[in-house]
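Here is the structure we will look at.
Taken from a larger complex, these chains appear in their original positions, while the remainder are omitted.
Going in written order, the chains are labelled A, B and C, and every chain counts its residues from 1.
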Amino acid sequence: MDTTLVPGNSLITATPEEGRQLAVKMARLVIKATQQDEAVRDKLRDVYANDASMLLQVGQVVATEFATIAAANNYWRK
Amino acid sequence: MDTTLVPGNSLITATPEEGRQLAVKMARLVIKATQQDEAVRDKLRDVYANDASMLLQVGQVVATEFATIAAANNYWRK
Amino acid sequence: MDTTLVPGNSLITATPEEGRQLAVKMARLVIKATQQDEAVRDKLRDVYANDASMLLQVGQVVATEFATIAAANNYWRK
């Protein structure tokens, strides 16, 4: 597998906002590793960004990734 | 990514009600970040708000986000 | 958001049965907040209550909400 799956090779982030961005990136990188043709990915991204049900699927995946990242960071509690 | 993904950059809220509102907002912001055209989002929102299965998908996403926020707040136990 | 999302503003309940009822209510309130027209909600409720796959979706959402509420109550262990 040549695609990097975890940017920075760490789940630890300084803030919730950065943790959320990491969740979005990690979700996208799995799709990239599964469909390696950039032109196909661009076409499919246009499909799901314009479909209500698929946008909700995106939301579900990001919520699941974020749960893991948030736990890794002890929820950024001070 | 220009869209703010975590309002207030914190998962900590004073009450369960505020935690639930944060879950709803965080779910919406992922959709906003994925589909940045407001007119398209308005149209798609009208689609999922009038579709029984998609409303249940909304419920699933919010439930997942809320699980993380509730854990972050130690379930607001006193 | 005018809809109350967490009845009683607490995840703590006296019993598992009450926790389960809270899970059902919280799931419904997210749908209410997303589709605020009562007539539309009644129509859509009739749709999902008569569709096998959507009833299973209801079950999935309630199971997810209940997981959070059960953890909040330390599973009502004595």
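Just so it is clear, contacts are C-beta pairs under 8 Å (C-beta built on N, C-alpha and C of every residue); 3 or more make two chains touch, one makes a residue touch a chain.
Just so you know, these numbers come straight off a predicted model, no measurement behind them.
Peer 1: Wait, 3 copies are placed, so what's the full copy count for the complex?
Peer 2: For the whole complex in this structure, the answer is 6 copies.
As a working rule, only the chains that are shown with their structure count from here on.
Peer 1: Using mean CA coordinates as chain centres, what's the gap between chain A and chain B in Å?
Peer 2: Here chain A and chain B have centroids separated by 16 Å.
Peer 1: Using Cα averages as centroids, what's the distance between chain A and chain C in whole Å?
Peer 2: Chain A and chain C have C-alpha centres separated by 27 Å.
Peer 1: Which part of chain A faces chain B closely enough to touch in the complex?
Peer 2: So the residues of chain A in touch with chain B come to 15-17, 19-21, 24, 48-53, 55-60, 62-64, 66-67, 70-71, 75-77.
Peer 1: Where on chain C does chain B make contact in their complex?
Peer 2: 1, 4-6, 9-12, 26-27, 30-31, 33-35, 40, 44-45, 47-48, 51, 53-54, 57-58, 60-61, 64-65, 67-68, 71-72
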